[in-house]
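Presented below is the structure to which this report refers.
All protein chains of the complex are present and in place, except for one that has been dropped.
All chains are identified by letter, namely A, B and C, in their written order; residue positions are counted from 1 within each chain.
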């Protein structure tokens, strides 16, 4: 890059920083300090923790990498807001994040301001910034990822309150009340030797690379995601009562959980209702099905005569047929691929190398993005991953078939 | 009672109401809404829940018993703030009290004000009040009981925060930094046929009666409670490593919990520290030992060559020797009596009959009162009760011996 | 005792030894080595373990106390067959007793024979025996206690087999198929200052003493035990669906266990069946109710307008009214007394002091004896004890009332 290009990139970075950081605050607009402290389960963190942890990330990995790093805003935050980086030292217990009334939300917002101030200083000094731009970008992507989790987690927290609190007036899960779905149709792909993984240039997480070849047999992918109405037919056909439709672990989950519908669905007064980010709402049949786990996705696919795509199939299709409806912005789409390293995968060096690689076991890949994903955080090669039983993400289904 | 006496009693009740209700608010002075929402374990409720539940008690049992009860402040609170009264209907899950960011602390304080307003009206109308005075008194005693629990629970909540938050500047657990303890001496009681249980007149819970006779063999009771220093000698003598000192369940608890000292004790930098309501403090050897469970109390007693008193011994001694040091206001004193009904016990009628009787199993009795007990909530016949493993109450030890 | 008396006592002891030891073998008549190895839950031991442990007791506490003790039959048995005596050293894990295919049943029977041989030698030598007669008697009482547990445990083991194996042709639980029950009537006792606990002379466990005075208010005790038919009326009246009838812990147990009838009852083909030691049988309405826990006993008593007796009431009545039907030989009768030491209680010295005292917490007392208790193992002062939730003992209900 020449000087001008770098300057413009830096300006872009400063702008992106301001915008991304501001959006985290926009997400808690209207919420109280009490709301921001909720933790309904170990997997779902308090919103104030997300706000602090994303700040800690910049303080630790970016500012901390400066030749003369500034004093930490509060040295005790180093432990409190470390999520899982053993390279950084001790961490506060994940399940006890909801027990931190101190520091208060106000103190955490103050922490954000101070780190923002230090970061803005850095962003204004190209020479200092130069070796750190990649880490800054990683920090922003990291914060975007947590922005989605803030909504995911808040929804779960609020769902435990019998008063059904609402985050916003309109539910992003069911944006269009008058939508109508057509029967599912399939697009055919010829397969062959295909390129998969993040291309050179542009940001990507280490787990999206290296780009490599895979051989694909011909396959078909649905033109749209499965809708609530589609899934009602599965339920009506006894889907949750028929073990032959389920993976063995899935059927165990159904029995232990007494599962009979997706998470956040309730049947009352002879109609289905949905707990959304706007509170309880009547179920919209045309909206994309959301909050199913892999077991439910797999059972539905088997029932429908199809299957889930592999992640390679999904990515290949997204490269060749970006016009497929709902690839991005509706629901994360379960694939039947385990989250494992690509051939030649190397974790980033240093503590940020713990970002992805050490979770490559016992999880399945989801592709696309959801209604809760921040703008600009979607790409074809993005690999989201959760355990097969997880329901609280904005996760749905796109069907595939052998061709 | 004649009219004047009743009027004066009513004035006293109104005064007591105002005072008791105000003291609950005094307890949260300096705490944030976030602090008041903490729930560190299912047994320990958020402070805002205590504030709402004690209000619910008046609204449900007193105002609800009026010929024309006022509209409930919020009908949804009926379920949310019911603790365990099945006679009143459904309850919100105990373990999920910490998940109620709504209603906010502010709304709960508003709820208190509105119920206080309705109660003050009632307290000013002798005719309406007359049939309800006992329930009002019960409500005030109930609120006092929760005032102690507010401190007990807050201490546990705060103890989970590595920042060691403090409630007040001075720790009620170690009031006198220059205190010195003398060796324990014992007072002898002759026993015989003794009267136990609440005498007629004055308030008592149903579980304190009926007053009845018990036969006591001669016994001795320690002149003071066990101190931190006494217990250090037990630890130094391998107390937590010697199974022969422990009840079988107690030893199982030691092994599972890896117990090596009382709750809230920490050993760091070669000295013992104590987490108190004023944060971390050096351990005061002369202060009364606190936060041991019955297993620890029993093991210490066996190690010292004594035993725990029965509740009848304790009560008999308190009646005859009120000058024994620390009977009240230091620590609840474990007895070796199970919490069971007295001969002829009858629970109060109606839903308030669930207050005590249904917990008469799997718990042990503690007597006296603690540094966290509100003034005026102590009496000789008072029966506190907790499971043998409970440590988070302000519970200590007074030794007994056969004579 | 003069020489002749002692000689005759010794002959009696030798006779008792032979008889008691033989009865343990009689209990496994018809069972296979596989049957004797079953362990259906940690609380219920394999029959072969009982056979070995009772032998270990004699080898360790009697033969081991001789001036020149014989070599142990197998030194490894010291750990394997120690139940809970920490004074003796390590123990094999209780929950893993069912994993000991070695030593085989045959080897254990051989172990019994060898220890019997050594014991018979001792029993034939009055001088050596003299200081050990009490320990021998304790060993025999201990073996009798395990004889009841053998049947209790075997019943539970077999109940897990869908083939419903039978131990004998006739069920001791329902001895008389043509029995008819009359409505329950009550006997009145005046109470007062009563003597409780094992009298001097004759064997008793340390927990039955010392004999002491207790004050009893007047009370009534039922003339017979509750029958299956009585309990059916409780079930029919919604007994298992009405929380107001239950202790709080009891109701939690009902909900968690989905309890709807006593252990071993099954409803099939529109009739109640009972799993017994003779396999599945139609429920005999007139037979004494068995296999209820304290929660069920307490709820039934509350429903019936009565209560459970205290252990002092039961023992006093048994002394004064031994003609009450079913005091012994039917079912152990739950009392509402916690298992705690009597005034002045001292555990026996040495490792046998661990027999009783260290279990004096979190258990409730049962009195009488059951259809599975060996002849000669019943007495008025006998204190059996189990946790409130235990159902697998032969435990039933005798009602009491205030007079």
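Some observations on this one:
Operating definition for what follows: a contact is a pair of C-beta atoms (placed from the backbone, for glycine too) under 8 Å apart; a residue touches a chain by one contact, two chains touch by 3 or more.
Treat the numbers as computed from the prediction; the structure is a model and nothing was measured.
The missing chain, though absent from the view, touches A, C when the full complex is examined.
Within the set C:104, C:137 or C:403, the residue that contacts the chain not displayed is C:104.
Shown as candidates are C:50, C:112, C:142 or C:157; the residue that touches the absent chain is C:157. One chain is missing from the display, and on chain C it is touched by residues 32-35, 37-38, 40, 76, 79-80, 92, 96, 98-105, 157, 160-163, 165. With the whole complex as reference, residues 84, 86-87, 193, 212-217, 243-244, 246-251, 294-295, 298, 336-338, 340-341, 343-344, 358-362, 388, 402 of chain A touch the missing chain.
In the analysis below, only the chains that are shown with their structure count from here on.
Connectivity note: excluding chain B, the chains that remain group by touching as A | C.
Of all chains shown, B has the CA centroid lying nearest to the centroid of every protein CA atom. Averaged Cα coordinates give chain A a centre that lies 59 Å from the centre of chain C. Per-chain CA centroids place chain A at a distance of 46 Å from chain B. Mean C-alpha position of chain B lies 38 Å from that of chain C.
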